[in-house]
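For this view, one protein chain was removed and the others were kept in their places.
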Amino acid sequence: MFSVILRYTTILGAVAGVAAMAAVMRKQGDNELPQADTPPVAPAAKPFLHAVAATGILEALSENVAVGVPAPGLVMEVMVHVNDAIEEGQPLFRLDDRELQAEKTNQQAQLEVARAELQVREAFVEKAKRQLGRLVSLGDSQAISREQLDAAQDDMAIANAQLAAARSQVTAAEAAIQRLDTLIGRLTMKAPRAGTVLQVNIRAGEYAATAPKVPAMVIGDTGKLQVRADIDEQNATRIRPGQKAVATLKGDPRVSMPLEFIRVEPYIIPKVSLTGASTERVDTRVLQVMFSLQKPADTPVYVGQQVDVLIEAPER
Amino acid sequence: MIGLALKMLFGDTAKYLMLIAGLFLATFLIVQQVSVFCGLMRWTTSTLKNVGAPIWVVEERVEQVNETNALRDTDVARVRSVSEVAWAMPVFSGIQRVRMDDGSFKTIQLIGIDSASLAGAPTRILEGTLIDLRLPNAVIVDELAVERLSKGRPHPLTLGDTFEINDIEARVVGICEAKRSFTGGPYVWTTYERALQYTPPSRKMLSAVIAGPVEGVSVDEAAAAIEKATGLKAFVNRGFGENEKDFNTSTIWWYVRNTGIPVSFGTTVVIGLIVGIAIACQTFYAFVLDNLMHLGALKAMGTSSFRLSMMLIVQAFTVGFIGFGLGLAASSVFAAGAIERGQPPVYIPWILPVATFGVILAICSLAALLGIFRLSRFEPAMVFRA
Partner (left out) sequence: MATDSQPATNGIAVDVRGVNKSFGSGESRLHVLKDVSLQARTGEILMLVGPSGCGKTTLLSAIAGTMGVDSGEIDVLGNPLHRMRGGALTRFRAKNIGFIFQQFNLIPTITCAENVSVPLLIRGVSASAAKKKAREVLDAVGMGDRWKDRPGKLSGGQQQRIAIARALVHEPPLVICDEPTAALDAKNGEIVLDLFRQVARAAGRAVIIVTHDNRIFSYADRIARMDDGCIVDVHRTDPRETAHFEHEVPH
């Protein structure tokens, strides 16, 4: 009896074991993670059969102008705001000019003094002229001596010379004022060209240095953008002028923008990481290629934005 | 006669149990040990399962996924420049430390993926949404992280909770399913850029580039093209197999070659085999000896040697199958428990039970052969000599 129970128990156990193993293996199969063949957000389709990929950054077409100052100084007033459209010559910001203004006031007083002196000298000339005229009108009379006439003529010459000196004094004072005006005018930064204010890194009251870490103000033409593409030096040989290229926005691969070749920067430079890392790292050397970009109508794009660039290139 | 053979077998309860026990032990030791070994080896490739991509591109001297030399940032563009590649994205993978509220540290496997395409993102999100990974300081953690990082919290780690990776805040926006890593740390996903912020800076940070082939090009062709064009090493990511260009295969073989793991498991398997062979063959031989007079009588009564051999084979294979089945039962109970708890590592490739069955049949064949050999030396006339 025991052996019969044992026999069927073991056989049943064996069959159950095989079934259990099959079940465990099925469960194990279910636990497997699904294969991910494509990213969750589909990347942009390659527009070219053979292409060189690069990362790029958007710039204004004019190439961004970092506005500098002629002399270090305190900022008194910032006349424009970020994103303002500006005309050529429009004042951007003004540095502290009080010292020059004070000097100018002083110079103006000096000018007044010189002018007064000039008037005094003109009076003296008149006086000498009259005296000389009176003596000449008396003629060769014994009434005046030869010495008297000579003295009057000398006075006249001296008075004239003094007048010329006083005149020069006025001119000099006027020139000094003009110089100060020029110096004062220089402390007001003006737009070198029409465009848009892209960045304002300075506020009234701050000190503007001549060689700052960040430019005080960046101006560019955002009406038309260009892309500066970094191409790994190993792919540099595949780049030719005039190649077709397409840029897609990093973060939104659906927005794809056709590019037009402008030029290749002839000097290969160390790449500065564009990936937004906490520290910049020199990574490799890159060839920079410039492309102009037609802004897409429906999506706003911004200067400084990163793009993925695909450049049609011959097969390696 | 087959029925008779089975009745003879089952009738001898003690020997039957002994035979079953030997084969059960052999089966259990082999299946259990090999499955734990396979599980452990699979853990070494967890990153490849969790960060799914058809192609992994790594530095040319890299052999396994847990130990990568960093690439240069522009290598992503170089891989993308290969004509056969449809997409290529950066991946950061590194072990980082999480500081707990009580001041203790836990290691995690930090994964940084491309924020735009989210290539390499977890495939099974249990809570939260994947897209939220683009939010500031967002991370997606796996279930193990919930278990590990919940210590000292009023409630288990959930969406919106924060912790610190290298003193930088991380906010949980998703909980996902992931395979456990060999190093034991839970997986934490974030974007590539943020992963670099979480990690102390070094000159090169890009662990690998994951890529996919363009339509109409096979994964293997694309990988070969990447290697040719970039000089980097491009592995396919299908799973362990014979393909040397598969990262799973390469990684597992690296561990087999460079660690003592296979030796320790192999020893147990060999012991299981020896125990199985010893018990099964010895017991079966004793069983044949015990029944020698009866088998001899059968031979004298006109049973052909072939038929007697078949009887022995049936007997041996019967205990073989039953011992094997019971061994599988025990192994599957063990495996089911391990899969449920996630510990210890267990993976049973379909070949394992099949091969074990083959081994058990071989043991049984050997036992039967010994019996057949013994019986062949038994002349039927010997029955007459008491």
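By letter and in written order, the chains are A and B; residue numbering begins at 1 in each of them.
Please note the rule applied: a contact is a pair of C-beta atoms (placed from the backbone, for glycine too) under 8 Å apart; a residue touches a chain by one contact, two chains touch by 3 or more.
In this text, all values refer to a predicted model and were calculated from it rather than measured experimentally.
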| item | value |
| --- | --- |
| Chains in view that touch the one left out, judged over the entire complex | B |
| Of B:Ile168, B:Ala297 or B:Val354, the one touching the omitted chain in the full complex | B:Ala297 |
| Interface residues of subunit B (partner: the chain not displayed) | 1, 3-4, 7-8, 10-12, 291, 293-294, 296-298, 300-305, 307, 379-381, 383-386 |
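Just so it is clear, only the chains that are shown with their structure count from here on.
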| item | value |
| --- | --- |
| Separation of mean Cα positions, subunit B and subunit A [Å, integer] | 59 |
| In the complex, subunit A residues that touch subunit B | 2-4, 6-7, 10-11, 13-18, 20-21, 23-25, 27-28, 31-43, 45-46, 49-55, 230-232, 234-235, 238, 250-253, 271, 273, 275-279, 281, 283-284, 286, 308, 310, 313, 315-316 |
| Subunit A partner contacts - residues on subunit B that touch it in the complex | 10-11, 13, 16-17, 20, 49-50, 52-54, 72-78, 80-81, 83, 86-89, 114-121, 123-124, 130, 134, 177-179, 192-193, 196-197, 201, 203-205, 212, 214, 229-230, 321-333, 335-336, 339, 347-348, 350, 353 |
